[in-house]
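A single protein chain has been removed from this complex, and every other one stays in its place.
To keep things simple, chains are lettered A and B as they appear, and every chain counts its residues starting from 1.
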Amino acid sequence: MSDLTRSTAAALAEGLAAGEVTSVALTEAHLDRIDAVDGAVHAFLHVDRDGALADAADSDARRARGEARGPLDGVPIAVKDVLTTRGLPTTCGSKILEGWVPPYDATVVARLREAGLPILGKTNMDEFAMGSSTEHSAYGPTRNPWDLDRIPGGSGGGSAAAVAAFEAPLAIGTDTGGSIRQPGAVTGTVGVKPTYGGVSRYGLVALANSLDQAGPVTRTVLDAAMLHDVIGGHDPRDSTSIQQDWPSFTEAARAGATADMSGVKVGVITELAGEGWQGGVMARFQESVDLLVAAGAEVVEVSCPSFVHALATYYLILPAEASSNLAKFDAMRYGLRVTPEGDPSAEEVMRATRDAGFGDEVKRRIILGTYALSSGYYDAYYGQAQKIRTLISRDFDAAFADVDVLVSPTAPTTAFKLGEKLDDPMAMYLNDLATIPANLAGVPGISVPNGLADEDGLPSGFQVLAPALADDRVYRVGAALEALHADQWGGPLLDKAPVLAGAAR
Amino acid sequence: MTATRTEDLMPFDDVLEAYDPALGLEVHVELNTASKMFCGCPAVFGGEPNAGVCPTCLGLPGAMPVVNGKAVESAIRIGLALNCDIAEWCRFARKNYFYPDMPKNFQTSQYDEPICFDGYMDVDVDGETYRVEIERAHMEEDTGKSLHVGGSTGRIHGADYSLVDYNRAGIPLIEIVTRPILGAGEKAPAVARAYVAQLRELIVALGVSEARMDQGNLRADVNLSLSPKGSGTLGTRTETKNVNSFRSVERAVRYEMQRHAAILSGGGSILQETRHWHEDTGITTSGREKSDAEDYRYFPEPDLVPVAPSREWVEELRGTLPENPTVRRARLQAEWGFSDMEMRDTIGAGALGLVEQTIAEGAAPQAARKWWLGELARRSNEDGVDLVDLPITPADVARIQALVDEKVVNDKLARQVFEGVLAGEGTPDEVVDKRGLAVVSDDGALGAAVDNAIAANPDVADKIRDGKVAAAGALIGAVMKEMRGQADAGRVRELILEKLS
């Protein structure tokens, strides 16, 4: 095979199956690529060279015995640092967990290991997944491979940048309000947020439990589908995990790649456009819609009036749940312990540790969440927000009664400059405007690269949303759009990304 | 450091002249499920520290809870036995507060949607029935256990640091909360005690908990307030914790009534606070003041889905309930042939179940009652422990009575057997053996003793020969003395009369 790091995971799987390449060779190629470029990109917080190569060798041995565990056995992967990995540090991008090595694997991680995917390392993220730029990582920002002065999106900027910079063919992200899809959009990669309950949350360090969902971060829709088939399905350790058999998403993606959209009814969400939406992003969006129409889709405009309240609703529910989730970081059982002068009590140690161990954004949201849950405010804030979730779900129900999928731009703008919105939380929060409704209602969504904005030559993303449990539709429509654009461009969008100069980590 | 009383008390009778007490009881029942409330760790406290934990009950980042179905079943059965309604739909909630023995710094509990609500229990005190209304019974999890190191006593105050074992964290608890109990007046302490004792009996009959107060399987918090007599209002309450026996429940209520009354009558006001009961000195001391630390920021636990017990399931569980307590008491009284007074005393002593089990082990009803309400009640008072917590089983009591019936020991020796068993010397038979308590039925030895007694008391012997049989008592006493009590008095009398006839 030619350049192993530029191959899709599906192609690598074929190469492994055909005996053209070994897992050790392609794992090593990616580790070398990480060595070469991650100094500039900083997608990884921890690289496990020895562990990944050992897993790769095991995979090759299995395959030689004819015991490969599935198509992706031997294809390496990067994992967002918010999922616990037995024996590998897990920090969630926070100082408070620096050096913590979990004694157990998240279910997603366990499934990756069972399927034989060597884990290259853990990827950078906004601290506890709070952010849209990865600038809130306590370990320094990740940079966008398209322009190293720009953000890679967030919170899962590390996973998106890792696949965009060809450091990994596959990655795992988590999406609470867009943390898989928005980084996908701004790095020209694919990201999928499955139906809530479709992928186990056991071992996913919770940000907002009722919104969090892990999912694939890849360069192609087919790769995402293949990965989803590995990590998805019921888990008895997660009470919110859906007990049902899922169709093959790989099949759905392959079917979509024929780019026949006849009989598919697509709804464009009225509310996700207008003021604050970058011209180039909107232009690319319209172009993609036109491609779908040309491929036979019927397109209508659909109004979801409650979506205008989604952002406010999200920023009440998330801090409330997060403030409680993050209480466990108290210096008693694991993680950082800061002991002030004198003879401090446990309470004083907790207070000092949490002040030193949490970054500004985390503190902002903990305080906000504490406020929203306080007696006297619960009904007005958290209670009210939970009701608006109902209204947003009703909007989705009404829309999906009429159309098969809903579409919008994934993010209102292309990647902004590092530092640009760091001290303006509200401006930062607006990045998630289009992605949040899906989390509030639990429906699945995908972001597919759909070109470069004229203003800045940076990638934009196209979001496809489907009804809960109908994740196959986002793969089908996403794969169709990907195929249509590939025809238009004569290859994948990432071929247009600048070549990263060697910058050792 | 022993807590000593620094506060004034009003004489109990005076309290009742001026005030009406309002009682409230919160009882935590630790379930005897095999596994914990939200994970598969063993629900057994003790053993090697921190060896009965997993990511979930240790609160590790990323871990998630899954509800133990058996614990839900036990909660529903407790609720049904307390005549509660069972929620058609309810959720768990997070109670947020920081404490080192709580791994997640929130307790997974239930808040405004308890699984059981609006029940009652009829409590008998001195032949009167008080209806205690149950506000709710809900599910929650226990915390870890801290050992306090340094300082002088191993107590939390003055400790240098603490060592935490999380084996207990996550063990299922059912918290049963009463509505304010009004109108008990002077009986308030007794009603509180009887409620907890009867509740324990119910829990034991349900088989859902070991329910040992001394082991912490059953923990009572006592709320008490006073209001001016006849005012019909509710005063400021205190919540007394660490009340670990029926007896202490009664004493704590009495103490708090007297303490409140002294403060109120002096023009002071009651501080709403948690207080701690001190078993050794019989007083309460101030704990934490209830202030904004009480803002628990409850919200529905997003990692768990609602519990919606089907009506079919609830009815099925209703079919597994033990006999209704009122019906049961009437049945037992008839079966045992107890007088009303005997029955009332048995219930009042918290001995109903113990007597029942002793009878089931073969003892006659009156014998079982006699031992539990006599010898053993005396011991429980002396030692300041509840009957049920005495280190003796109903089977032991039945065996001792059997030894009496078989004339292996007499009543007097039986008391020594009780003493031996309570002292941990072994089973009744072992105690008889080790202490050499069996009565001498060998007529040879006995005969010699009788001869000695006759020889030593010729005048008494003459009286008997003259037909004054009543005089035999003096000789029997002398023989028993020589035999150090180890003789059957009836047989001694027979021998004396034989020899002097």
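As a working rule, contacts are C-beta pairs under 8 Å (C-beta built on N, C-alpha and C of every residue); 3 or more make two chains touch, one makes a residue touch a chain.
The definition used in the following text is that contacts and distances are computed from a predicted model.
UniProt records the chain missing from this view under the protein name "Aspartyl/glutamyl-tRNA(Asn/Gln) amidotransferase subunit C", selected from "3-isopropylmalate dehydratase small subunit", "TusE/DsrC/DsvC family sulfur relay protein", "Aspartyl/glutamyl-tRNA(Asn/Gln) amidotransferase subunit C" or "Amino acid ABC transporter permease". In the complete complex, the residue from A:Gly383, A:Gly419, A:Gly457 or A:Pro498 that touches the missing chain is A:Gly383. Of the listed residues B:His28, B:His276 or B:Arg328, the one in contact with the hidden chain in the full complex is B:His276.
Among A:Thr8, A:Ser94, A:Ser132 or A:Ser323, only A:Ser323 touches the chain that is left out of the view. The residue touching the chain not shown here, chosen from A:Pro145, A:Gly203, A:Gly280 or A:Gly335, is A:Gly335. The residue from B:Cys41, B:Leu264, B:Ala363 or B:Leu376 that touches the chain not shown here is B:Cys41. On the side of chain A, the interface with the absent chain consists of residues 100-104, 195-197, 210, 236, 239-240, 242, 306, 309, 311-313, 315-316, 323, 327, 330-337, 339, 343-352, 354-355, 358, 360, 363-364, 366-368, 370-371, 374, 380-381, 383-391, 393, 425-426, 440-443, 468, using the contact rule stated above.
Interface residues of chain B with the unshown chain, by the touch rule above, are 33-35, 39-42, 48-55, 57-58, 66-72, 89, 91, 98-101, 145-150, 155-157, 159-166, 241-242, 274, 276, 287-288, 292, 295, 297, 300, 302, 304-309.
Quick note on the criterion: only the chains that are shown with their structure count from here on.
Per the touch definition, chain B reaches chain A in the complex via residues 55, 58-67, 94, 96, 98, 100, 103-106, 162, 164, 295, 297-299, 302-305. Residues 83-84, 90, 92, 97, 100, 102-104, 106, 201-206, 208-210, 236-240, 320-321, 323-324, 327-330, 332-334, 346-347, 350, 370, 373-375, 378, 382 of chain A are the ones touching chain B in the complex.
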